[in-house]
Every structure is written in structure tokens, then in C-alpha cells.
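Sharing a structure here in C-alpha cells format.
Left out: one protein chain. Kept in place: all the others.
The first chain written gets the first letter, and so on, giving A and B; residue counts start at 1 in each chain.
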């Protein structure tokens, strides 16, 4: 009987374990081993930390990583600032149909692929694009304006791409805050700001943190948006990894970059959790 | 009971697997190199099926490297990108030249490709399609652009584009009076050449609107008028010329860069016979002409020119006066490891402000 139950448990866990081991663990171990190889000649390799040294010794790579991380954090903050009022409205103010309609509006952009969405932004922002033409037509500018290929364009794209992933956890946590708790806040003398600061935001903190982690990781790992909207100045860390793997055939360095990305982004997330006094269990549970 | 089931399942898998392998050619190639009408014709004549995967040089090598040369039965890398990766990763298998109808090929091109793709005495590639890269110029607005380095002229500031890839490095090197191909065998010398190119490209960066990544992106940039001069393939220029007569492909003064895309057999390909069959099929002059019509480039098929459209011939002749043809710089095989030097340059250019 007991062994039967154990077998059942094993069978239930098997798909998850297989998925974890085959698709997550083994590739990572393999990548890690690759990252430890140093090419010494045609088809000859030896084990060393040379690839990791390259990352730290070449300021370009470190700088690119820092830039990517800072931009991602900024994108996360902007996304949060825009998504919070939207989520509050959806969760607490909108009712019935308009609420599902609003939620749907947040969802709609995700029915098309990321590539198409990014192309959409390119059509809007390019020199001969819609916004540029609109501004000229309105007489606000005298000639065509190029709004693509800069950091602001990257930021717009990242925020747009990430919005849903911030709105969903925020709406969920805000919905779990009973209306009467907010009303109690006002009833006991709270103003809009103090209710927001002392009641709504502390309650939504797990949602804010989990949304921020997801958005930060998505931005950090985004390849298409920075490359396409950033153009010649994109300089995104994933781009470096891609070019090491695909263009340079330097899998060893690419794998080392990949591991540095994993490590450093985990560090940043850990730091964010510490800073906000949240734990991963609370946030994800 | 259990064993029987297992055996039956295995048998089933084997049969299906074998059947699929016997009849399907998995082709890893460039867009336009296996047009639908050609595939349909081949399938009709032979009863086999062809699975086409579109890619580019880098991705082809990366894909084959990831599987150790498996997953595809025939690949079409450029002839200069076979010897290096083969020596390094062993992703191809030697060609059995006896199974190829040499009479279908332009002899000089076949010999040159065989020479360039020989590793350890074995031949790894035969030519298929060739073309050049150079400049696409809107002659009405950027008449001053005659060579790669002219892209950095002030009068076209903010309206030029190129790819941040190795052809740009090579092209700029030639335009700056260097001979990068001669330095291929000497890493120190090559690094020196590349350092000069790096400096020029960093200085030129402000002039560039953006680095284009794909053919469609380039087409959009030139069609919209946002870009008036760019590095590009010849066919891209000719295609744009159909829409706007001012825009055309210009062979740079220092010479267009000539490339030849080949046929090569991936090391773990499972349908070699089918691959040879496909090669001999598409090299027939009338089939080769169909491919030329689709891809825009000429093939190494002997006599296919006669089937090419007059429009294409006219554009070709306009872009390539006889002296420009003589001036084409054909890519020699890239020695393994050069990419690392170029990669560093490209990274630094990208990061420069």
C-alpha cells in the first residue's frame, strides 16, 4: 500500500522532474562546462576560467552588462509607475464589464508576436513614421524627427512589452485587499495619500515585488526590442551573448556570458528583495 | 506481453523513422534558393519531399555545430565559411564528386570552389549561387558615394546604413587601401588592419542612421528614403531599382566583394543520395534559371544565363562594367579563429559613442 502511494507520487512528479532535469538542469550543466573551456588551437580545448576573466577584464562587456541592468531597472520602475494606477483602477474602481474590457485591453497586445509589436513601434517612431508626420502636420516641428534608435525608444518598447506582467500580479494582490479595509483607512481619518502609503502599497508589496522581478528579468533577457528599437546604439547584453554564439562561433565565451547574466541578475533580484524586506516565498506564494 | 509491446513500438518507430529519412530531403539554405516551383517540380519528378529551412551563414554553422552536423541532409554555406568551421567543428562530410554531374557546372567556378573547400585532401563543397556585395545608392541624393568609405562623407550624414558584420570590415579595409585577404594567414597583420578599420568605423558611427540586421529592414530604410546609401547585396539593389530607378547597386571603386554559396553535406546527414539528386537537379540550366528568377542571383550552372530575364541582365550589366567584374574580390576561405578578432572589433564599434 505504502509503496503503491510512493509509486503514485513518483508518477505524478515524473513530468515535472523530467521537464526540470531535461530542459533546465542538463542544458545548464552543459553550458557551464562549455563556459569553462578555453580554446587553445583548432579543435583543442582545455579547462580554465579564461572566459570569465575576459568578462571582467574587458571593460566593454562589464559596461554593457551594467548598462543593461540599469536600463532594465529603470524600465521596471517606469512600468510600475504606469501599471500601478491602471491596476488599481481595474481592481478597485472599475466594475463588471468595463473591468474585463480594461483587462482585455492590457492583454490584446500579447495576441500578436513580440516581433510584430516591435515593428508596430518602429512604424510609429521612425523618421518617416506616423508620429513624425503627425508632428509635422500639426506644425510642431519643421522637419522629420527621428525617434527610433535611441535609449528612449528602447525604454518605450521595454515598458510596453512588460506592462501585462506587472498589471497581472498587481491586480491580483489589489483585488485581495477588501474594499472595507480601504474604507476603514478613510473612516479613521486617512487621506488619499496616507491610505495609499500605509494600506494599499504595503498590502500590494508582494505583487509589486513579484511583478518587478518578472519585468526586470524579462527586460534584462529581452533581445528583440533593444536590438530593433535601439538600432546602432542598442548595446544590450543578450545581444553580446547572441553574437558570441551565432556570429563569432565562440560558444565558450557566450556560455560564460550567459552564466554571468544568470548570476548577476540573481544577485540584483536578491538585493531588491533584501532592500524591500520581502522574501521569495511571500512574493511567489 | 510487455516485451512484445516494446518491440512492436520500436519496430514502428524504426519503420516510420526510416521511411521519413528515405523520402525527405532536409535542406538548410538561404531565402530564395529553393523556390516553391522548383521544390514542386523536384517532388513531382522524384516522389521525394523537400523540407526547406531558411537561414544565413552564421546560423547554419551554429545550427550544425549544435547538433554535431545533424538535423539536415544538405546545407548551403558560403564557400569561404566551410574550411574553417570544418577544421574546428567537423560538421560536414566529404563530397563524393563522382555522384555529381560536373558537366552542369561552370568549370572555373567548380574548380575554384573545390579548391577553397578542401580540408585534409577532401572536397567539402560545390558551387551553387554567386553574387557580390557592394553599395546600394540613391544616385539622385547620394551621387558622391562611390566606395565604402564614402558612406562616412558629410553630405550623407545620418542617411547611411551598413551591417555590423564581417563583410563591412572587409569592404572598409579594401576601401582604405588595405588587403585583408592577404592578411588572412597572419593574425598579427590582420589585427593591425582591423584596428584601422575599427577606428574608421567608430569615427563614422555618427553618420550612420542604424546598422541594418536583415534584408527587409534595409529595403524599408531605402524605400522610405530614410537611408540614401548603404552596404548591400547586388540583388537587393536591383530589387529596389524596380521600384525607384534612382536607386541601384553600385560596385565600389575598390571592388565588390564576391561570394559563392555552395552545397555541403552535413556530417550526420541521412539522405546523401537524395542530396546529390537535388544538386544535379537544380544545376540543370532551366531549373537554375528558375532559381535565378527567385533569388535574383546568378548560378554556377553552365548555360543558365540564356534563360535569365533580360531585365536582370540589363541591371547586372549596368552595375558591372567589364572592369568592375575583373575587380571583384572573391572571398578566400576564412581561417578558423579570425572571427574572434573581428568579433572584438565589431563589439567595440557597437559600444562606441
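Heads up, the rule we're going with is that a residue touches a chain if its C-beta (ideal position, glycine included) is under 8 Å from a C-beta of that chain, and two chains touch if they have at least 3 such contacts.
Assume contacts and distances are computed from a predicted model.
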So one subunit is absent here. Using its UniProt record, which name fits best from "Na(+)/H(+) antiporter subunit C", "Spermidine/putrescine transport system ATP-binding protein", "Ligase-associated DNA damage response endonuclease PdeM" or "Aminomethyltransferase"? "Spermidine/putrescine transport system ATP-binding protein"
Among the chains included here, which ones are touched by the excluded chain in the whole complex? A
Absent-chain contact - pick from A:30, A:44 or A:183: A:183
Pick out the residues on chain A that sit against the missing chain. 178, 180-181, 183-191, 194, 198-199, 202-203
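Please note the rule applied: only the chains that are shown with their structure count from here on.
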So the centre of each chain is just the mean of its C-alpha atoms; given that, what is the distance between chain A and chain B in Å? 35
Can you check the complex and tell me which residues of chain B touch chain A? 58-59, 61-62, 65, 85, 87-90, 158, 164-165, 205, 208-211, 213, 224-226, 336-337, 339-340, 342-343, 346-348, 350-351, 353
For chain A, which residues are in contact with chain B within the complex? 39, 42-43, 60-61, 63-64, 126-128, 146, 148-149, 227-228, 231-235, 239-240, 243-251
